[in-house]
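Take a look at the following structure, please.
Missing here: one protein chain of the complex. Every other protein chain is in place.
Letters are used for the chains, namely A and B, taken in the order the chains are written, and counting of residues starts over at 1 for each.
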Amino acid sequence: MDKYTEKIRSIAGNLLKDGKVDKVIGYKQGSLPMAANPFAARTQEQAEELVFNSTCVMNLANYLTDTTEKIAVVAKGCDSRNIVNHIVENKIKRDQVYIIGVPCSGMVDKRKITSEFETDLTEFAENGDEITVKSLEKEKVIQKKDYLRDCCLTCIKPNPVIWDELAGEFVEEKKMENRFASVEKIENMNPDERYSYFTELTRTCIRCYGCRNACPLCYCPTCFVDESGPQWVGKGQNETDIQTFHFLRAFHCAGRCTDCGACEEACPMGIKVREFTKKLVKDSSELFDWETGLDLSKRPPLDTYSPEDPDDFIK
Amino acid sequence: MNLVKIDKNGFKQGIDRARKEYRLFGPAKGKEGHTIRHLDTDEYPDMTYNDSVLSAKSVLFPQTEKMLYTTFDESEPDHHIMKRAQADYSPQAVVGIKPFDAKALEILHLNFDNGDYRDPYFCDALEATTLVGIAVNSPGSCDFSTSTGTGPFDESALDILLVDTGDQYYAKIITDKGQSFAETCGFEEAADEKAATDEINALKEKAENAVTSEIQYENIAEKSIVELYNAPLWDDIAFSCINCGTCTFVCPTCWCFDIQDESKGNSCTRMRNWDTCMSPLFTLHASGHNPRGEKTSRVRQRFMHKLKYFLDKYDQGIMCVGCGRCVKQCPVNIDIREVCNKLNAYEEKA
Partner (left out) sequence: MGNLLEHIGIERERIHFSWISSAEATKFVDVVKEITDKVRSLGPNEKFKKIYN
C-alpha cells in the first residue's frame, strides 16, 4: 500500500500548495503499531505525514459533517459511499469536498490479529498481501486475506463511488456467495434464541457511545439517549436501556448504513454492533432494492415514498 | 511486614477458604477480554492476565450505583424522604489487582474523601476491601507506570503484594487487613526473608527496566494554567477525537459521575452513573448554554484536569497511573503520553 501513501501525499501536497483546499483529511500513523488515525494536514509539510495501509479503519466522512471549509478527503469505497450519503442529506456540499479516492483491498481486523498473540503488538509491517506482526513475545508472518474485517469480507464497493482524483488503479470487485449469511444465521433462530442472542451481545456495553460517535450517520445535534426533556431512555447500566439504545440507533441507520464497520472498530468491548445494522442493510436491499451511497441523485428509501413500496405489513 | 511463601498448588484452596469470609473480586476472562469482576463460587482469579479492558475501579465505584430511595405513597410515614440505599459492605477482597490500579484507587480516595466531603458509598466500600495485588513481571507496551510515581511492583496502595516466581508466589503482607486475609487463606508459611527479598528485587528491577515508555511532567507545575489552556496545540490534539467516553470509562482514576432519578409507580431511586467529560451533555446548563460546547474544549478539559488542575490542587503528581488503557482503547489512538510530553515541553512564544 506504500504506493498509495506516496500518491496521497503528492496529491495532498499539491492541493495545499495551490491553496485549492484548506485541509486534507486522511490518516497518520499513530503511536501504536496498528493505529492509523484520522488526521488533518493543513500544510504541505504536514501532508508528508499522511499514510495509507490496512489499518485505516475509521470512516473519514465522519469528519466532514457540517464543516464550512473546503476540504480534501481520503476516501475508500465505504467512505465515499458515506460522503454520497452526506451530500444527499445536505451535511456537506459536493463542491466543498475534493475526494482523493483510494481503491481498497480491505482493512485488517485488529482483534483477529491480537488474539493470536499473548502480549502487546510492537510492530506491524505490510508487504503486499503479507504482513509481519511482532509482539513482545514473538514474530509472525500472516496473510492479509485471512485477517480481514468481517465488513470487508462482505464489501460490495471496494472502489470509490465518487472521486476527484484516484490514488491507484481500481481493484477487482469480489464475487460473494452470500453476503448476508451472518444475518440469516440469526433469522433462522426462534424468537427466544434471537432475544437471548442480542441480550448476550450487548451485555458488556459500557455506554461510551463510541459506536454512535464513530458513525458518520449519527450526526443528530442531540441524540435521543442524551435528550432530557423528555428523557426517552434511562441512563444506568440497565439491560433494557442498553438494548433500547442499540436497537433505536440501528433503526435510525436503516437505508443509510454502508456497513463500513467504524462502529465495531470503536467499541472498546468488542461488541459486534453490526449485527443490528446488517439486518437493515439486508432489508433495504430486499425490500427496496437499495444500496446506500451509490447515487447522488437518489434519496434513502425511508426518506421517500413510492406507490410501489412494499405494504403487506399494514392492513 | 512479613513475607510468606505460597505454593501455587495450594493457591486455589486458600482462595476457597477466603471465599467463606470475603466476597471475592478478581480478573476473569470474558468475550471482551479480562475484566475485574465478582467471582462466582466456582471461579478463581486468573492471575496470569496481562491486561484488563476495565480497571478495578468498578468494584468500589460501580458504573451504576443506587444511592437513595423513597416512596411517593403518602400513606407511608416517610414518603418523599430520601433514604440511603442498602448495600453490602461486608468484607470483600480484590485478588489480582495490578499495583498501579490500586494506586489509582488511592487517587479516587483523595477526591471522595477530601476533608470537606466524604462520599459514603466509595469510602465504606474501600474500608471493606482488602487489596491483594499481583506484581507485573512483564509490563505491556503501553505501561508507563514507572514515570507516574507508581510502577509494576508498587506496594504502597496494597494490603498484600503477590510476586509470581514460577511455581510459587511470595506474598508481602503490608497491612493488618492483608494479615487477616492471609490468615483466612492459610497463607502462613514464612519465606526465607533474605532469599525472597533478593528474588523479588531482581524481578522488580527486571520489570521496571521492561517499562520502555515514559512521560515527563516535571515542568508542568511551574507553568501557568492560562498559558497551557491557551496553548495553540489543542485543536490538533482534538481533531481526531470522536467524543466517545472510552478513555474516561476505562481510566482507573476518572471519578466523575452523573446523578439520575428513576421512578416507577410509587417507588423512586436515585442512582449515580459514570459520566464522561467528553460528552457535550456533561456541562450542558439548564439554560441551554454549554461552556464546553466545542470538542476541543472537552478534550482540553480531560488532559488539563489530569495533568495540571489535579497536580496543582493536591501536589501529589498527576491524575494518571500510567496503565495505558486509554492509549490502547481510544478508537483514534489519542495518546496521553504524547499530550503530557507536549505540555511539559511547551514554551509560550514571546
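To be clear about the criterion, a contact is a pair of C-beta atoms (placed from the backbone, for glycine too) under 8 Å apart; a residue touches a chain by one contact, two chains touch by 3 or more.
Keep in mind that what you see is a predicted model, and the values were worked out from it rather than measured.
Asks: Could you tell which one of A:D22, A:E89 or A:D283 touches the chain left off the display?
Replies: A:D283
Asks: Which residue from A:V24, A:A41 or A:A250 sits in contact with the chain not drawn here?
Replies: Among A:V24, A:A41 or A:A250, only A:A250 touches the chain that is not shown.
Asks: Name, in rising order, the residues on chain A that touch the hidden chain in the full complex.
Replies: On the side of chain A, residues 183, 186-187, 191-198, 234, 238-241, 243-244, 247, 250-251, 254, 276, 279-280, 283, 313-315 touch the unshown chain.
Asks: Tell me which stretches of chain B touch the chain missing from the display.
Replies: Contact residues on chain B toward the absent chain are 66, 262, 264, 267, 269.
Going forward, only the chains that are shown with their structure count from here on.
Asks: Measuring centre to centre with CA averages, how many angstrom lie between chain A and chain B?
Replies: 32
Asks: Using the touch rule from the top, collect the residues of chain A that touch chain B in their complex.
Replies: 30-32, 35, 37-40, 58, 62-63, 118-122, 136, 204, 206-210, 212-214, 226, 234-238, 265-266, 268-271
Asks: Give every residue of chain B touching chain A within the complex, in rising order.
Replies: It is residues 30-33, 35, 50-51, 53-54, 62-64, 138, 140-142, 239-240, 242-246, 249-250, 258, 260, 262, 271, 273-274, 276, 279-281, 327-329, 331-335, 337-338 of chain B that touch chain A.
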